[in-house]
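Only a single protein chain was left out; the remaining protein chains are all shown in position.
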Amino acid sequence: MDTVSRVKSSRRRILGTLVGIAASATLAGCAQNAPQDTWEPKGPNAEMIHDLDNLVFPIAYVVGIIVLGLALYIFWKFKDRGQEIPVQGHGKPYMEITLTVVPALILSVVGVFTFRTIFDLAETQDTEIVINVTGQQWWWEYDYPVQPEHGINQPIVTSGQLVFPAGTKVLLRETSRDVIHSYWIPALNGKKDAVPGRVHLLRLEANEPGLYAGQCAEFCGLSHANMRMEAIALSKEDFAKWVANQQKAYVPPAAGTVEAEGEAVYIAQCARCHQVNGLKDAQGKPIISAPDEYVYSGAAPNLTALMTRNTFAGAMFDLVNEKCRADVWGAPSEKFGEAYLKGVTEDCLNQKDLRAWLRNAPEMKPMYAEPNLLGPSDGKYRGMPYLALTEDDIDKLVAYLLTLK
Amino acid sequence: MAIIERPDTATVPAVVTPSQAFGVIKRPVASSGWREWLFTVDHKKIGIMYGAVALFFFIVGGVEALLIRLQLAAPDGRILSADQYNQMFTMHGTTMVFLFGMPMAAAFANYFLPLQIGARDVAFPRLNALSLWLLVVGGLILNASWFLGGAADGGWFMYAPNSGPVFSPSNGVDYWVLGLQVAGLASLIGSINLIVTVLNMRAPGMTLMKMPIFTWMILVVQFLLVFSLPVITVALVLLMFQRSYGATFFDVSQGADPLLWQHLFWIFGHPEVYVLILPAFGIISEVLPTFSRKPLFGYPFVVFSGAAIGLVGFGVWAHHMFASGLGPVSVAVFSIATMAIAIPTGVKVFNWLLTMWGGKIWYTTAMKFAIGLVTLFTIGGLSGVTHSVAPSDTQQTDTYYIVAHFHYVLFGGMVFGLFSGFYYWWPKVFGKMLNEKLGSWNFWLMVIGMNMTFGPMHILGLQGQPRRMYVWTEARAGEGFFNLGFWNLIASIGSFILAAGVLFFLINIVHTAKKGKVAPADPWDARTLEWITTNPPKPHNFDRIPVVHHLDEFFHRKYAEDTATHTMKRYATAEEVIKAEEDAADAHIHLPSPSYWPLVLALGIGVLCMGVVYGVPVMVVGAAILVFSVFGWVLEPSTADDSEIDPPSVDGSTKEIAPIG
Amino acid sequence: MAETATHSADHAADHGHSSTGISNNKLAMWLFLGSECLLFGGLISTYMLYRGRVSDGPHPEQIFDIPFTSVSSFVLLMSSLSMVLAVTSAQRKDYSRTNLWLLVTAILGATFVGGQIYEFTAFYREGLGFSTSLFSSSFYTLTGFHGVHVTVGVIMLLSTVGILKKNRATGDKAESVEIVGLYWHFVDVVWIIIFTLVYLIPA
Partner (left out) sequence: MFTTGSKYFIGLTALSVVATVLYLFLVNPSDLGALALVGLITSAATLSGVSIFTRDSDTETVEQAVDASAGPASASFWPIVVALGAAMVLLGLATEPVVFVLGIAVLVGGGVEWMVQGWSDRASANAAYNSEVRAKVLGGIEYPGLSAVLTIIVAFLFSRIFLAVSKDAATIFFMLVAAVIFALGFVFAARTDLRKKALSVVLPVSIALLAIAGVVSALSGERKQLVDAAREDHFAIEHRECGEEASKYYDKHANNRVPLRKAVIATITVENNEVSAKMIGLDRKVDTITIPRMNSTTVLFRNLDDSERRLVVNLGSAKVGDTDVVEPLGTCTQLTGKGQEQVLTLTIPKPATAEEPFSFTVPGANGEIKLVVP
């Protein structure tokens, strides 16, 4: 059984064997390599939870088999075969008390371990890097506060993919701009709700570089199903490269190129809500987006270095085509950083979905971007509206977006 | 329908109603056709109507579930849009909990509780009718939203702030709030009524510890309702004020805490789980002893474990919120408390098994459903223990693993218990036996369908498929033949097998009504008081209120232990026991007459509620009807005037007890 | 609302039914009040959670007029006393005194409602609208719910006076008065709790 065979520590191997016997019957039919499998921990926090599972599930299996076995025996043994009507006894108190005390004892054992794990998981004192995570209908924003020890000297804002160093204790400070969302990367830790007006802490740590999939787990409205996330663990060196790349100065496209025309379209159509750090207008003044004037929750994904990401629109669509995606997802952990940092090249770009998105976003993803449903939010959009771009504009925009690396 | 004694010059009725001439409107006397049902205050008719309403909504909720499973059968389903899907799962949950689970339990409670304690009706017959009509009005308001701009789309838990006007702009949530308020009022009134009935109207000799176990469980449930419903009422009021009147209770920009809603909702919502399951426990605690020919093993333990479940149930609400960011201390406390609740639940399962141990088990359909509950609920209970472990729960909550768990508990538990009750008590209610062969089809299809539908969901959940997603994607489904897509398909197929099982039940009803076998007086060799009367019972239930000496009184009137051989010997047939009671019939039996007011009052409340959506004028009309009917109710005499409903006796006898109408 | 017990229940009592000894109506009122405790519990909890959350508008301690509210609480307490007198008169079958005391209770209750209208108006003038802040929303909801309970109580009292006067009461008159009294005392007790928690205990 795949789920069980991968356990590493010896303690867990013993437990694992136990689970294996009980669970193999049930789990033989499990999917392999399911990206969100909760029983394939890839980091210490998820392993702590899985250790607890390895205690509780066998107990549940054993109790279940005993009880159901007893039940089947009773169903067969005491079937009406014409025997006498039994004497009307009303029960035996000592038996009742035993049957109350035994489960209580089993549960108190489970309780002790549970108690310990709860407090272990809540530990935040030894955090090494802090990332703010903000949920919004239906995407996640990640911003990296200034942390010179990690080379972060100016804030980095990204979305869709959480990039962090492997083997490092990461603290997510979760909040939300609108409704309750829940951040969940099953391979790294359990879920924690992102509640507007509150800051919740969630610790993540990945043993190895790699890509860990997740999904918003708290129902958050229309496109809840389309609110996915991917967590990217990079080796420390690769992470430093990624950080440096995110902070590099903006290079405007050379005048007269398609890309430069694309920049103009971008400034006219997109810069109202989307931010590209370092972008300047004709007078040389920085362009600062004002999504709060158009979007109910007041933010839109920051598109600086867009092409370093593999997904867009709340990780609903891949920014890379299927082949390039397989290269990244399938890369072994030592090669993963290299594959990921390549980013999106022109021949890797998922032209079809990106163009369809620019053409008519609300058709691609259910959003409250239809003008007839905006009454209660005072006419502000929720999600990207239909912009009526021409095909020509889209060509230019795609060319421009490809320069954002 | 009313029963009164013939006017007897020698025995003047003990109770006179001098003020009845002042009634606002005379009590209705016609007791045939639709009026017989619309204005009835008879607990049995009300019970049957509760059952019909609940069954209707069971089918509605079931169709919603089938649509959900159709959508999810394959990746990127296109049967429903995102919006429709969200409405569908919201209304599926709401309907099954509030319009099927609770009313069906109320149907059984209404019909059998007075019979089991030897009473002629509930304490407040008109309030009983009011509960029913309020439920109907609440159900109509809830479901009217489908046709008035879309149903509620925030999930049955309706977390704020997603339920606020900005995030849910249609009126669906408004209807949902109002519908639940009305249905909640119905349950509150019903629960007060039933508690008073149990506490004050038991047959002579029936101490609390001689009460049938079903009555006990219903009593516990009613206490849970009395104390949990006001909490959800507060939550709903806050939400209503926010949506309709500009309050800011869940407006985060004003500093509100969205977790307030979650706490209020689950302080109600967790006891609600026991409200749904305990009646089913009560039913099978009657069925298992009957068909095992043994008394319930450890009756006091079953009673007290039921009460303990009810009590502890109030202290574990936050286990629905392990992922919502409570501190580790509260998570630990609620985690341990939740484990504690497994203990009394386990006691129940062991007692059921030990009841059968050494018995003489007769596998009728009712019994099959009861043991179906015992086994399926055990599975659901054990998966429940796995998520009382808070850290594990943070991986499991909001995934299909939870869906699997609570469907094993609520479908395998509640629904199987209720079906067991249908087959067990159908002859009592309608005087005809449900067909056992069709029943067998019904049972096996439901068992297979249920396990195929909800079994794979354990795997789906543990392998990372969250709930409430209108589509799932191939990219996250894993590899191999048994990938998540396979299990989603199996679950969808299972749901249709399950539906086929339910269809067999409906066929069985029609078949039985047309050519069902007439039920004998005591088809199951039963044990409790409700069988010491005819099938179906007379309008006044018992000709004489039985005097109780034993737990399982009826059984002990039929059987006694042969001291020589230490075996049970039958000394009397059921017919003889019933005949003995009829021969000693009471001379004076008064039943309350039907009344218009429950129906009018319920309609008034419905109109009042629509005023929240459609403005003050509608509200004023509703309030006027409400006030009018409340005072009409208060001033109404308790029975219609004898002269109005008592036709002269044909043969001049004075002692006959006669149904009039 | 007092509900008429079925005759079968009355008869059954003669047959020695197992019961609590409390009449059905009174038991039902007790249960209803038990349920009401949780209702006010929920509202009070909401208020306690939100009383300090003022992003706009006045804070509680800036607008509460403790002396006035103390008087109105005292008035409500006195009405409890007159309610007790009404119940004892009713039990002595002295219905004219019952009516007198019911009337006094009702008028005191109505003045309390008047005090609340005054308080709400004054607060509104000073800048505390229903949707001004979380404090204001939860304050108005809590005290408004209580005010509605008092108003319903006053209408019940006055209607009882009318029904008694015209001799249109069904069932046991003394018990009807007693049940209205139970409700009234409950409303008073809730106010004492609200007054203490909302007005007196500094945040």
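The first chain written gets the first letter, and so on, giving A, B and C; residue counts start at 1 in each chain.
Operating definition for what follows: contacts are C-beta pairs under 8 Å (C-beta built on N, C-alpha and C of every residue); 3 or more make two chains touch, one makes a residue touch a chain.
Since this is a predicted model, take the numbers as computed values, not measurements.
Seen in the complete assembly, the chain not on display touches A, B, C.
From the options A:L99, A:V157, A:C324 or A:V344, the residue with contact to the unseen chain in the full assembly is A:V157. For the chain missing from the display, the contacting residue among A:Q83, A:S108, A:T124 or A:T390 is A:T124, taking the whole complex into account. When the omitted chain is restored, the residue from C:I22, C:V84, C:I155 or C:A174 that touches it is C:I155. The missing chain, though absent from the display, is touched by one residue of C:E36, C:D56 or C:D172; that residue is C:D56.
Residues of chain A in touch with the missing chain: 124-125, 127, 130, 132, 134, 141, 143, 145-146, 155-157, 171, 173, 175-177, 196-201, 286, 288, 290-292, 297-299, 302. Residues touching the missing chain, restricted to chain C, are 50, 52-59, 61-62, 65, 67-68, 71-72, 74-75, 78, 82, 85, 96-97, 100-101, 104, 106-111, 113-118, 121-122, 124-128, 151, 154-155, 157-159, 162-163, 168, 203 (touch as defined at the top). Touching the omitted chain from chain B are residues 21-26, 28-30, 252-253, 255, 257, 325, 596, 600, 607, 614-615, 617-618, 620-621, 624-625, 627-632, 635, 644.
Going forward, only the chains that are shown with their structure count from here on.
When chain centres are set by their Cα atoms, the one at the greatest distance from chain A is C. With centres taken as mean Cα positions, chain C sits 32 Å from chain B. Inter-chain spacing, taken between the CA centroids of chain A and chain C, is 52 Å. Inter-chain centre distance (chain A to chain B, centres taken as mean C-alpha positions): 40 Å. In chain B, the residues touching two or more other chains are 255-257.
Those residues of chain A whose C-beta lies close enough to touch chain B in the complex are 26-39, 46, 48-49, 52-53, 56-57, 59-60, 63-64, 67-68, 70-71, 74-75, 78-80, 83-93, 95-96, 99-100, 103-104, 107, 110-111, 114-115, 117-119, 121-122, 137, 178-180, 182, 184, 186, 189-193, 195-198, 200, 213, 215-226, 228, 296, 366, 368, 373, 375-377. Across the complex, chain B meets chain A through its residues 81-83, 86, 153-155, 159, 161-162, 165-169, 252, 255-259, 292-299, 301, 323-325, 327-328, 331-332, 335-336, 339-340, 342-343, 346-347, 349-351, 353-354, 356-363, 371, 374-375, 378-379, 382-383, 385-386, 389-399, 458-459, 462-472, 475-480, 482-484, 486-487, 551-552, 555, 559, 561, 566-568. Across the interface of their complex, chain B is touched by residues 1-12, 14-20, 22-24, 27-28, 31-32, 34-39, 41-43, 46, 49-50, 53, 55-56, 130-131, 133-134, 137-138, 141, 159, 163, 166-171 of chain C.
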